[in-house]
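All protein chains but one are shown at their positions in the complex.
And now, subunit A:
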């Protein structure tokens, strides 16, 4: 395995972990927005308590991902940031609003009265970021040609992302994050009624996940539809994803909540892996491949060592964080 491929693998892991953790935090914002019924406030409180100690750390996966992209695949980073400036900027606005609104509403001793009515902003920003993240990931599948005159990406700054397929992927991402959050919240809740609330939400969002996946497939350009099934890994991956999804729904239905959580995490992981397999060997199709945009080996090799050493410190710390705050409910 070449160093560039190993780095790409690390980035895939970071994307999966970001989806499983940070993605679920965004999904929590969706349920904050859609909180309702007799236990509206209890729902919001549970979301708040579940996210609070871990969301800052969850967010760093995205930073790690973007740093690895610009360090190891600088040409791809420059091309993506240029052509997708608009959705990326919107995603940033969402990230800023979400992060600040969350902490503002949490720490305000007046609980968002007066000048600080930020709770709604947190929820709204929780919609913007997953959708734009999905748009960006969907857009990477096609349209990134290198302009032979400049050697830079050929772009009108719009056409790469303003198309049905990226938006369908955006919708899918939002549904997926919401689904994941609902499944987690089922396990976090102590009150059986609250569990039932989120179980119903998880099942409903599972249906939306399926529908938006179908929509994305239907509006996908032929090239992407081809990529989605081209690899010899594609069929077993799709089958496994489908199995995990069905298992998650069955487990939710039969109230095996822990199992449902495991299945949902497997499902989401497989979806991200499936996306990566379809994307391979391109970072941005068709002009920017992993090997073609990789930084010199003199950069990649020391970085891999640094990543390994960093991981030795990071993962035990991260495990400690989750043990401290999630142990009671997981036990």
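One rule holds for everything that comes next: a contact is a pair of C-beta atoms (placed from the backbone, for glycine too) under 8 Å apart; a residue touches a chain by one contact, two chains touch by 3 or more; residues count from 1.
Convention: contacts and distances are computed from a predicted model.
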> Any idea which of "Cytochrome ubiquinol oxidase subunit I", "Peroxiredoxin", "D-methionine transport system ATP-binding protein" or "Heme exporter protein B" UniProt assigns to the chain that's been left out?
Replying inline: "Cytochrome ubiquinol oxidase subunit I"
> Which residue among A:103, A:146 or A:223 touches the omitted chain?
Replying inline: A:103
>> From the list A:13, A:34 or A:60, pick the residue that touches the absent chain.
In response: A:60
> Of the residues A:8, A:24 or A:95, which one touches the chain left out of the display?
Replying inline: A:95
>> Please output the residues of subunit A touching the missing chain, sorted low to high.
In response: 52-54, 56-57, 59-60, 62-64, 66-68, 70-72, 74-75, 77-82, 85, 88-89, 92-93, 95-100, 102-104, 107-110, 113, 115-116, 118, 152, 157, 295-296, 298-299, 302-303, 306-307, 310, 313-314, 317-318, 320-321, 324-325
